[in-house]
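Up next, chain A:
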Amino acid sequence: MKKSLVIVVVALMLLAGMQVSAAEPIVVGAIVDLSAATALWGQSQARGIEMAIEEYNAAGGLLGRPLELKVYDFKMDVQEGITAYQRLANQDKASVILGAPVSNLLLALAPIADQVKVPIVGEPSDQRATTKSPGQPWPYIFASQATCVDYGETAASYAIYELGLTQLAVINNKGNAWADEIAEAFIAYAKEHGATIVSREAFNWGDTDFRSQLSNIQRAQPEAIFVPEYLQEASQITRQAREMGMDMVILGPNSYTPPMVELIGSAADNVYFVNNVAFDLPQIKEFTARYVEKYGIEPTVNAYFGYDNAVIALEAIRRADSANSQEIRDALEKTENVQGLIFNYTFDPVTHRTDEFIATVIKIENGEYVTVGQYKPVKK
Partner candidate 1 sequence: MLVQQIINGLSLGSVYALMAVGFALVFSILKFSNFSHGSVIMLSAYLGLWFSNRFDVGLFPTLLVCMIGGGTIAVIIEKIGFKPIRDKNGPLIYLFVSSIAISMFLQYLMTALLGGRFFMYRPLLKSSSWRFAGITIPIVNLAMLAASIVALVFLLYVLYRTTIGIAIRAAATDLSTPNLLGININMLISITFFISGALAGIAGLFLGMSLNVYPQLGGLVLKAFVATVVGGLGSLGGAVIAAFLLGLLETMITAYIGGAVTPMVSFTVMILFLLFKPEGVAGLLGLSSGSATQKL
Partner candidate 2 sequence: MKEQPKTLLQMNNVTMRFGGVVAVNGVNINLSEGRLAGIIGPNGAGKTTVFNLISGVYDPVEGDIRFRDQVISGKSPSEITHLGIARTFQNIRLFKGLNVFDNVKMATNCRTEYSFMEGVLGLPRVWRQEKESAAEVERYLELVGLLGYENTWPENLAYGLQRKLELARALATKPALLLLDEPAAGLNPTEIRELMDIIRRIHKELDMTILLIEHHMDMVMDICEELWVMNFGKVIANGDPEHIQREPEVLRAYLGS
């Protein structure tokens, strides 16, 4: 007992000594959900970030300094997210902050970041998180992902122009901003492009049974149902629809990524969804394999986002040649041709997002994810 205690103490002292001797690390912060309903995404994202940081550290860090990652859980609570951001900026002196797989936190953080002046790289699909007013971005917020509008329009365009489906139904949680924004974009695009929304159904947070809405949809006889929903709801809607004999095409956003098929099996067949990335890309396959080996579990798409956000931020540090938040921010704005897993990122300085969204449409067939190809919505 005593011996092991001595060993531990010595080891701790050695560690402490090493830290002092090494150069002061550059602190990278991350805010994710590790304990609430989206913990699955948050954890995946945190690990993706961790893998990026480890890669850079293995290559000697940046500016001759090691990188230190600080991950804070915010349990989907905006108040906690704000204190986490403040803590990272003020207490931990983070140079740049990554994260939040959901938009609402970044909507709250945008004006705060304006004062605190530590940039955030996340993937809010709500455009308001990066755009203060048309033509004016929030200076400290950057997004690696496309907007809800992009997702909605791409799905609608694909249904109309590629699948030739014009009788469409939409079901989503009216309380889920992300889902509702995608749904509205889908509907607007579909109407503009000559399709008909034959049924528009809504449900609420916490609902698990969608048969009543699905019965209404069934009666309207759509050719496809659009389900822009989180994993749990999307899986239930799809499964219950199939149970009711609704074999039509189901369209969705990237929540149909794994583990969807694992959960609902053959019910997921005949689903087309809009994703950011093709799973059969070599870099994705390689990364996924490393992830599985390291953590013993399949990643969700959030791991790729996390990794890419980290790469974008770290490359900005490299370009800025400084750990100063202000200079990193300026460098982030000039992000150009930064190769991540998903994209080759170039930020538009006006929107603080990728300048172009190229979606990958994936079809689920016999329980397999089949990449149909890259797709850009038809614009009128």
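We adopt the following convention: a contact is a pair of C-beta atoms (placed from the backbone, for glycine too) under 8 Å apart; a residue touches a chain by one contact, two chains touch by 3 or more; residues count from 1.
How were these picked? Simply put, all candidates are chains of the complex that A comes from, given by their letters.
Note that the coordinates shown come from a computational prediction; the quantities given were computed from them, not determined experimentally.
Comparing candidates 1 or 2 against chain A, the one that touches it in this complex is 1. Residues 34-43, 174, 201-204, 206-209, 211-213, 215-216, 219, 231-232, 235-236, 240, 243-245, 259, 262-265, 297 of chain A are the ones that touch candidate 1 when the two sit in their complex.
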